[in-house]
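Just dropping this structure here.
Note that one protein chain is taken out, while the other chains of the complex remain in position.
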Amino acid sequence: MISLLQALVDGVLNGGVYGVIAVGLSLVFGVLGIVNFSQAQFLMIGMYVAWFIWHATGIDPIIGAFAALVVGGAIGALLYSCLIRHVADASVLAQIFVTVGLIAVLENLALIFLGADYRSVKTSYQTEAINVASVLVSKPYLIAFTAAIIVSVLLSLLLNRSWLGRAIRATAQNEAASTAFGIDGLRTKSLAFGLGTGLTAFGGGVILPYASVNPTVGSQYIVLMFTVAVLGGLGSTMGALVGGIIVGIIQSVSTLFLPVQMKDLALFVVFIAILAIRPQGLLAGVSR
Amino acid sequence: MTTVLSVNEVSVRFGGLVALDGVDFKVKASEIVGLIGPNGAGKTTLFSTLVGIVRPAQGSIFLEEDRIDGSAPHVIARHGMTKTFQNTALFPHMSLIENVMTAAVVHASVKEARLEALACLDKVGLSPFANHSPQSLTFPQKALAEVARALATKPKILLLDEVMAALTHVEMDLVMDSLRKIRDQEGIAFLIVEHHMRAIMGLSERVLVLNFGRLIADGPPDEVSRDPQVLTAYLGHGHA
Partner (left out) sequence: MKQALIVTVLVALGSLVAGFVFDANSYPIRVLCIVLLTASMGQAWNLVGGFNQISLGHSAFFGIGAYVTTVAQVKFGLNPWLGLPLAMIASVLFALILSVPTMRLKGPYFALATLAAAEACKIAASVMGITGGPQGLSVPFVGDSWAMMQFRYPGTYVPIFVGLFAISSIVFAWLVSSRVGYFLRAVRDNELAAEVAGVATFKTKLFSSIVSAALMAVCGVLFAQFTYFIDPETVFSIPNVSIRAALVVIIGGVGTLVGPLFGALLIIPLEELLNASLSDSVGGLPPLLFGALLIVVVLLKPAGLTSIRVPRMGGRKS
């Protein structure tokens, strides 16, 4: 019973972070209608940014994650305005393979310039845990989860209360009309894309205390991210968070009775099942 | 005359919206029936339901003796009913004749299908454009091309969705002649949606009127055009 409770706690804490990692994917699809297959590479970018900041200054990756958000966001916005915006009226093939091509470009740029070695951080609280009624609440998980929740709340405020958020939602719903009101479609979309990639990069910084980074780390997370986003409904930011928690729980509970290597297998089966049964997700499209 | 299409108390709902409400009518073999109604009355929904894109919540649809509601569109097409698309849905990366052949190869070899396709194009007067791409056709030509493709499915009844929308009176008369000829030679029945009264009155032996998903009239054209319910539907209260 304790181990189930432990698994649930771990699942929820991890899941909140998965939610923030995947919410960017969901946002991009909801606003721009494209599936960014290279989203996981922004996780990698975020992890590296936070790592380098920690390596140079000793600043905790959770703080570094905010810098990662900016860097990941800037790269994303740039890529959108130069490249990705052209797929809006292109074929399905183009829409898929532009971002698929980016996977190789981003991964191998990292490989060439940063090398293939795994890098990790050392923080004071890395191996500590709080004991709550015999359930060990891992400190790095808890801190990451808290940061994730804070950012989610900020995101929600941004989308619903700020001018940028309104511009994003307006452009998503009716671009022609928004342009008539003076909203620059390209700028708004680039910012929206950047926000999406930035959030995933933030997630990267936040998990660094308990995960290591190397150029290919993205491929470990890609299906997980998509499962979370699709589960919650591509386009629903609230859904991504709920989806994240559900996925986190599925993952950690499945390790109770499956060999560790198979925890992702359970996830993939769930993913395909969701796509088959309810592709619009459990909380179907809120922003689109 | 045998009944080719029998629509029995068909209702269609989209969530809470009732798109079709107890629609009930029959079409006989070789009959030309017009379908009119204000915008949003449910004409396109009816067509989509008849060819199997939409499933009725209640009621049944029979094509001759076969019950077809709930069947996939390709099954219904092979049984003998298909429709044209209002915004034309020709296959953009195939030539006109290949478009028509696609429907024909369902029941014939590629060689035979080519001959059939040429014949269908001929019936609508598009033979000279057989090797053209759909993008090079005018909108009226595309509408006729859809008719040709529909003919290639060897239908017993054809549902035409505003194929004469962009035509001049002269062109309209030509198309109406072609349709009458097809009906006379092949024995195909037609259910035609048109907004031009000239086409409806000129072609239809019978007219159905749909309003808010309900069939409010079913009779010969001159009767229907004087029906007070129909006039109210189109012009509002106080005009009957």
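To keep things simple, chains are lettered A and B as they appear, and every chain counts its residues starting from 1.
Assume a residue touches a chain if its C-beta (ideal position, glycine included) is under 8 Å from a C-beta of that chain, and two chains touch if they have at least 3 such contacts.
Predicted model only: the values in this text are computed from it and were never measured.
**Q** Of the chains you can see, which ones touch the chain that is left out?
**A** Those shown chains that the absent chain touches are A, B.
**Q** May I ask which residue of B:Met1, B:Leu17 or B:Val110 touches the chain that does not appear here?
**A** Selected residue, touching the omitted chain: B:Val110.
**Q** With the full complex in mind, choose from B:Pro38, B:Gly59 or B:Pro73 the residue touching the hidden chain.
**A** Looking across B:Pro38, B:Gly59 or B:Pro73, the contact with the absent chain belongs to B:Pro73.
**Q** Using the touch definition up top, pick the residue from A:Ile96, A:Val137, A:Leu164 or A:Ile250 that touches the left-out chain.
**A** Considering the complete complex, A:Ile96 is the one touching the chain left out.
**Q** Spell out the interface residues on chain A facing the chain that's missing from view.
**A** 34-35, 37, 83, 86-87, 90-98, 100-105, 107-109, 111-112, 115, 215, 219, 222-223, 226-227, 230, 259, 261-262, 264-265, 268-269, 271-273, 275-277, 279
**Q** At which residues does chain B meet the chain that is not included here?
**A** Those residues of chain B that touch the unshown chain are 51, 53, 72-74, 77-78, 82-83, 85, 89-95, 98, 101-103, 105-107, 109-110, 113, 133, 135, 149-150, 152-153.
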